[in-house]
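The other protein chains are all here in position, but one chain of the complex has been omitted.
On to chain A.
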Amino acid sequence: MKFYARRIAFYVVTLWATISLNFLLPRLLPGDPADILLAKMQRAGGELTETTVRNIKALLGGDSSSMWEQYVAYWGRMLQGDLGVSVTKYPTPVTELIAAALPWTVILVGLATVISFVLGVGIGAWVGWRRGTWVDHLVPFTTVLQSIPYFWLALVLVAIFSVALGVFPIFGGYDVWAFPDGPEWSWEFIGSAIYHGFLPALTIVLSSVGGWLLGMRNMMVSTVSEDYIVTAEAKGLKPMRILRTYATRNAAIPSIAGFSISLGFVVAGSIVMEQVFTYPGIGKLMIQSVQNSDYALMQGVFLVITVAVLAANFIMDIVYGFIDPRARHNV
């Protein structure tokens, strides 16, 4: 029991620290949202009347109260579930923006991460099993895919499949022309959402499968040389049974630990993917908030991400303590 209490206390302190950092970091960034907005409107060629300038300065001007007062007020609001009002989408509450974006990111990036993991570990196990044969060529091939700049891979896929061949859509989370009234619960809509999610998911899978594959393959190679595998072979077990029941299970343990961490990062979305595909997710909120010095939105997004990562870590810790008694005694 002491183990769990200690772990929980640790996470509470970490949570406090991250939330405080979350308060501090955006304030260390340079920039005044009002100036940024004005200059943007100017560059876009909009009409800038004195009235507009005055209004924007009045709406978005800096906060003059002291850092400590802001910090206390920040905690007060946080405990009430109020993350403030976004400047970029003034005056929409941050919680509303995040609530609208989160499901898209979690489903798409989550599924893509799972698919990438299953493929990577599956193929990695097979490649490790058949080490030294032609299948080893899969390793450099997938790592090359991973090293291609992500946005470039996405743009190439769009250029080929969407523009040249016209088989996939160019942008969006669903067909905005066919569903001008927004998301609805119908098979057509779900079909449209799957169809629109395919290319974004493909780019994530293509660019991340290499890492899983390489890690799994190398673990597999070292596992296969373990004594208990030799024993299993000597006892005449079928090779398939050795592969699935003995080698893969043991080799996959480090990958599973890594997987739980990467699940935590799913909520961070995939910034570049969401930007290239105009996909309605969290990553895009993050980039917009940083570009516009939108402190409230930035804090909201960072908070969701850090909490998700901490939660994933926490669950992993608990699970590890449960499956591996050594973890419980060593701390």
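Everything below uses one rule, namely that a residue touches a chain if its C-beta (ideal position, glycine included) is under 8 Å from a C-beta of that chain, and two chains touch if they have at least 3 such contacts; residues count from 1.
In this section, contacts and distances are computed from a predicted model.
**Q** Leaving aside the chains you can see, what is the UniProt protein name of the one that's missing? Options: "Acetolactate synthase", "ABC transporter substrate-binding protein", "succinate dehydrogenase" or "Ubiquinol-cytochrome c reductase iron-sulfur subunit".
**A** The chain we cannot see is recorded in UniProt as "ABC transporter substrate-binding protein".
**Q** From the list A:84, A:120, A:280 or A:300, which touches the chain that is not on show?
**A** Touches the omitted chain: A:280.
**Q** Using the touch definition up top, pick the residue from A:100, A:114 or A:221 that touches the left-out chain.
**A** Missing-chain contact among the listed residues: A:100.
**Q** Touch as defined at the start, partner being the missing chain; which of A:192, A:208 or A:223 qualifies?
**A** A:192
**Q** Name every residue on chain A in touch with the hidden partner chain.
**A** Those residues of chain A that touch the unshown chain are 30-31, 35-37, 39, 41-60, 88-92, 97, 100-101, 155, 158-159, 162-163, 166-167, 169-183, 187-189, 191-192, 194-196, 198, 240, 274-278, 280, 284-285, 288.
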